[in-house]
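Yeah, one chain of the complex is gone here, protein chain that is, but the others are all in their spots.
Each chain carries a letter (A, B and C) given by its place in the written order, and its residues are counted from 1.
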Amino acid sequence: MKKSLKSHAILLITCPDKKGIVAGISQFLYRMQGNIVHADQHTDMETGIFFMRIEWELDGFKIRKQDISEKMQPLFHRFKIRHSLHFTDEVPRIAVFVSKEDHCLNDLISRKRNGEFKGDIRVIISNHMDLRETADLFGIPFYCFPVDETNRHVQEKKEQDILRKQRVGLIVLAKYMRIFSDRFVKKYENRIINIHHSFLPAFIGKKPYHQAYSRGVKIIGATSHYVTPQLDEGPIIEQDVVRISHRDSVSDIMRKGRDLEKVALARAVRLHTENKILVYQNKTIIFD
Amino acid sequence: MKKSLKSHAILLITCPDKKGIVAGISQFLYRMQGNIVHADQHTDMETGIFFMRIEWELDGFKIRKQDISEKMQPLFHRFKIRHSLHFTDEVPRIAVFVSKEDHCLNDLISRKRNGEFKGDIRVIISNHMDLRETADLFGIPFYCFPVDETNRHVQEKKEQDILRKQRVGLIVLAKYMRIFSDRFVKKYENRIINIHHSFLPAFIGKKPYHQAYSRGVKIIGATSHYVTPQLDEGPIIEQDVVRISHRDSVSDIMRKGRDLEKVALARAVRLHTENKILVYQNKTIIFD
Amino acid sequence: MKKSLKSHAILLITCPDKKGIVAGISQFLYRMQGNIVHADQHTDMETGIFFMRIEWELDGFKIRKQDISEKMQPLFHRFKIRHSLHFTDEVPRIAVFVSKEDHCLNDLISRKRNGEFKGDIRVIISNHMDLRETADLFGIPFYCFPVDETNRHVQEKKEQDILRKQRVGLIVLAKYMRIFSDRFVKKYENRIINIHHSFLPAFIGKKPYHQAYSRGVKIIGATSHYVTPQLDEGPIIEQDVVRISHRDSVSDIMRKGRDLEKVALARAVRLHTENKILVYQNKTIIFD
Partner (left out) sequence: MKKSLKSHAILLITCPDKKGIVAGISQFLYRMQGNIVHADQHTDMETGIFFMRIEWELDGFKIRKQDISEKMQPLFHRFKIRHSLHFTDEVPRIAVFVSKEDHCLNDLISRKRNGEFKGDIRVIISNHMDLRETADLFGIPFYCFPVDETNRHVQEKKEQDILRKQRVGLIVLAKYMRIFSDRFVKKYENRIINIHHSFLPAFIGKKPYHQAYSRGVKIIGATSHYVTPQLDEGPIIEQDVVRISHRDSVSDIMRKGRDLEKVALARAVRLHTENKILVYQNKTIIFD
């Protein structure tokens, strides 16, 4: 069963496309008694790069978890493979950053409780006090670090201390309306997911719903993406859209948009925590 | 019945919002024995502007077509109404401009033959010879005016001669890949419909599908809009979108996009020819 | 502004289509100094029935709220109008019925707190104890009435006592998995909104997601509708859909479906509480 309680290993690989990769990997797993439960691959024809996600049962597998990478080293070397290895029994530790709006946070907590994604929300961090009550309601530790032009580095340092202490592996910006320093962003490369309330690359920057209203578009969107030092330019994970009309005021657009934001962000978090995303040259390969 | 063969009058009005407009108009039509078959209105709360589309049967109406505007003049004056008046028995005369791609042209002709929109395609004009055969197949006059940096005004003049001679009321750019002069555009204000192969305002300008591929978006779109002197910035009439994934090459994206282009353009042409579009400050009110 | 704090009156009317209705109504409101802020109408061509929703400011209106219906009686009589009259300062009192799943309940509460719809959730009623904790969390009174084949009428009577005591005007079935008696349903005609987890009329009855999986559909849906004595056959208010593929297990389908359920139910509740729904012959006219 897909929702097996047994632990699986997940291997993500990226390498130059070459004959024999699949044969090599699958032959290795077969010899080691690995029962493959999912495998997905993709070759980017333009760059000649090969991507693969392969998931197999650890039960009966002849190699211990901690030795897998080492034993596969010859294969990785032979095919110039960059890889990452994950295990389904290791639950991602998540920090959620918020500002004043709570719909994405509420939605994530509700989904978490319904088992829609794996992951442990360890801490909520905000630049405002508004959502302390929500955090308390669900018993999640809440920290407030107000940020202005002068104190960003000091506050980021405090945030990093918490992230480190909590061993956070994924940062989710659930309507956190501040920009991190480049240093912070690089430290958590491909591990910070943001939700931007527009159909990127349309309406980059501030007040995208107001921009959409002014431009008179007939469809609005929301975009979840990994954060990079370039604002709103990181690899897109998921987008969703909804129709609007001349009858929709800015507040109608914002209401419709919130539904998109919740869904686009939640899908990205699920995909990330299930190790279904590979990033290459500012684009994502989604093995869903 | 909606598809009545009896002729209807359609009045489109724009004016400052004020008490008594609807009462005034509807009272007038009632006294003149006009049977209203459709009425739709909208008030833009931000600008305080009132918009209305009202359609009534001419059969039994006490005023002759040619006298309606004059008889309503006192009402128009009292409420500072800007109006346009149309009749369903007057078929719009259309010129379709194309370049090399024929999918939108084929689609429009097929829809026309199926009665999906009123309108008479009088002429096909192109800057290339590629689609002459298609025009011949359907017996539509075809003119070719190759345009380069040096001859635009000369060629536009020839095009205008044809448009004038054919009494063309609507110009449809069905993948016409050239830009008109400002003078030309202003002459046909709100009467030139273009299809842009992106979800505007994303990917303005050239090769939007290539731009979308490079940016790694997960949804692509197409936009039909009225042409203004500012490239790709005119009032948006209709947009449509479709999901893509990392598996889609540029040519897959182009294939999926063609379906959007056909539909978004055809809807705009139908709405325009049914006089269901009002333009105000670079935005459209669509009474559909 | 649309979100005005000033109170408005909303009149919904249904009558045989006839010349002069709009003139009559709008003339009346104009004479009484009613400033119309929204008006929407529809004529069903097949049945010849006219529908209208008209909203005007009470501020400055020459008739007191409690006298409006009486003063309009001659108009209603003349045009054989069936009407209902509502005021935006009267907040609907809502009872939410649930069983074991909490995603729709959580979503409604979260939207309520964000002001997405007017309405006061007075009470949560369930046939199971599972969601008592959620109700407690948000301080909403919770009642549990387990229902089986033998005690339905007894339990419904207790439920009705609560509904009466709380003066509930709208019942929302947020994944309540029991069927009411005909008598109960008729008592709350067009005031019970249900969410059915399929694209009705496909997959009526039990386990629609399992049915969808077995049939191998490529798109699934959810439907919000008013409850009638015929199971899953009441007037449809809103539907939404999402793509699935052969890769989706039943639990994936259920996860995707929950997002549809939340959105389709929330939209129906908002439309109902804003008095934007008219029902005629098992169909809805939605003036949104």
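Going forward, a contact is a pair of C-beta atoms (placed from the backbone, for glycine too) under 8 Å apart; a residue touches a chain by one contact, two chains touch by 3 or more.
All values derive from a computational prediction rather than experimental measurement.
The undisplayed chain touches these shown chains across the complete complex, A, B, C. When the full complex is taken into account, the listed residue touching the unshown chain is B:Ser249, out of B:Ser7, B:Gln33, B:Gln166 or B:Ser249. Here one chain is not drawn; of B:Asp130, B:Glu233 or B:Asp259, the residue touching it is B:Asp259.
The omitted chain makes contact with just one of the residues C:Ala23, C:Val172, C:Ile236 or C:Ile253: C:Ile236. Counting over the whole complex, chain C has residues 42, 44-46, 199-203, 215-219, 221, 235-241, 245-247, 249, 282-286 touching the chain that is not drawn. By the touch rule set out above, chain A reaches the unshown chain at residues 1-2, 19-20, 22-23, 26-27, 29-30, 33-41, 43, 45, 243. As for the chain not pictured, it touches chain B at residues 2-3, 102-103, 106-107, 110, 113-114, 116, 137, 247, 249, 251-252, 255, 258-259, 263, 288.
Here, only the chains that are shown with their structure count from here on.
Using the average of C-alpha coordinates as each chain's centre, B ends up farthest from chain A.
Among the chains in view, C has its Cα centre nearest the centre of the complete protein Cα set. Here the spacing of chain A and chain C, counted between their Cα centres, is 36 Å.
In this assembly, the C-alpha centroid of chain A lies 42 Å from the C-alpha centroid of chain B.
Multi-chain contact residues of chain C (touching two or more other chains): 2.
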